[in-house]
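Complex shown without one protein chain; remaining protein chains in place.
Going by the order they are written in, the chains are A, B, C, D and E; count residues from 1 in each one.
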Amino acid sequence: QVQQELALANATELVNNITDNCFQKCLSNPYSDPQPNCVDQCLNKYLKAWNTVSKTYIARIQDPSTSGEI
Amino acid sequence: QVQQELALANATELVNNITDNCFQKCLSNPYSDPQPNCVDQCLNKYLKAWNTVSKTYIARIQDPSTSGEI
Amino acid sequence: QVQQELALANATELVNNITDNCFQKCLSNPYSDPQPNCVDQCLNKYLKAWNTVSKTYIARIQDPSTSGEI
Amino acid sequence: NEMVTFLDNETSKQKVQMSIHQFTNTCFRNCVASANSSSLSPQEEQCLANCVNNFLDTKIRVVKGLQHVKE
Amino acid sequence: NEMVTFLDNETSKQKVQMSIHQFTNTCFRNCVASANSSSLSPQEEQCLANCVNNFLDTKIRVVKGLQHVKE
Partner (left out) sequence: NEMVTFLDNETSKQKVQMSIHQFTNTCFRNCVASANSSSLSPQEEQCLANCVNNFLDTKIRVVKGLQHVKE
C-alpha cells in the first residue's frame, strides 16, 4: 500500500516535470502548432538525464568521505 | 465544511497567483513607487485570462475524443 | 514538540532557499569548479537580506494604519 | 455511500479548479506582455487558448511515451 | 483552552516566518545582482525594503479589487 502510493507519487512527479520542461523547450512560441517529434525526443533526453543525475547523486551518497554531509 | 475549505483554498491560490504575476508585470524596477492603476488593470486582465483558460480547458475535458487522456 | 518541528521546518526552508539562490548566483556556468568563497559571501549576504526583509515586514504588520489588510 | 460520492465529486472538481489556476498562472506569464490595459488583445486570447491546448497535448504525449518506454 | 491558544500562536508565528522566507527568496533574487561581497550595498538594502513594501501594497490592492469584483 505504502509502496504503491510512493510509486504513484513518483510517476506523477515525473510526468509533471517532463511536461513542464518539454512544453517550454518545444513550444517557445505558444502560437505555433505542437511538434510531436520534439516532445518525443525531449522525453527520451529527459529520461537519459534522469539516469545521469541518479548515477551521480547515488555515487555521492555512497562515497564515505562526503556521504554524512548530504 | 469541505466546500468552505475548498473555496478558501481557491481564493488564497487566486490572490497569491495574481499578486505574484502583477507584482512582476507592474514593478519591473523594484525601486519605483507602486502604480495602483497598473495593478488594477493587471487584475482585470488576469480574471479575463482565467475565463479564457477555463473555457478552453473545460472544452477539452468534455470533448469525448480526448477527454479520457487528460 | 510543536516548536521543535517548526524550528526544523524553518531551518530546512532556510538551507534550501540559500542553496538555490547561491547555487544560481555563484555557478552561472555549471561547467566551472565551485567557488567556496562565493558561497560563503552569498550566505552572509542572504542572512543580511533576511534581516532587512524581516524588519520591513514586521514594521508593516505593526503599523496600525495597514496591519489589518495584510 | 453518498458521503464518499460527495467527497469524490468535490475532489475532482477541486482538481479541475487547481489545473485552471496552474494553467492561468503559466499561460498568463507566457502570453501577456504588459498590463497597460484591462482587456486581452485578440492575440493574447488566442495565445492563452493555444497555450492550454499545447500543454495538454504535450502531457498526453508524455504519458503515452512513458507507457511505451515501460513495455 | 490554553493548548488551543498555544497552537494558534505557534501557527501565526509560523505564518510570519514563512512569509519572511518567501519575501527574502523573491527579493534577494530581484535585488542582489552578484555575490562578490559579504555586505549589502545601500542600494540593495533599499531595493529589498521597497520590494517587500511593493509586494504587500500589490497584495492589498488585489484583495480589495477582488472584493469589488464580487459585489
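Before moving on, here are some points about what is shown:
Going forward, a residue touches a chain if its C-beta (ideal position, glycine included) is under 8 Å from a C-beta of that chain, and two chains touch if they have at least 3 such contacts.
These numbers were taken from a predicted model, which means no experiment stands behind them.
Think of the hidden chain as still there; on chain C it touches residues 11, 14-15, 18-19, 22-23, 26-27, 30-31, 34, 36, 39-40, 43-44, 47. Even with one chain removed from view, chain A keeps its contact list with that chain: residues 2-3, 6, 9-10, 13-14, 17, 20-22, 25-26, 38-42, 44-46, 48-50, 52-54, 56-58, 60-61, 66, 69-70.
Rule of thumb we're sticking to: only the chains that are shown with their structure count from here on.
Removal of chain D in thought splits the touching network of the remaining chains into A | B, C, E. Shared contact partners of chain C and chain E do not exist in this assembly.
Of all chains, E has its CA centroid at the greatest distance from the CA centroid of chain A. Two chain pairs, B-D and A-D, are weighed by contacting C-beta pairs, with B-D ahead.
Farthest chain from chain D (centres taken as the mean of C-alpha atoms): C. Centre to centre, using the average C-alpha position, chain A and chain D are separated by 20 Å.
Taking each chain's centre as the average of its CA atoms, chain A and chain E sit 31 Å apart.
Chain geometry summary: the mean Cα position of chain A and that of chain C are 27 Å apart. Shared contact sites, meaning residues of chain E that touch two or more other chains, fall at 27, 31, 53, 59, 63.
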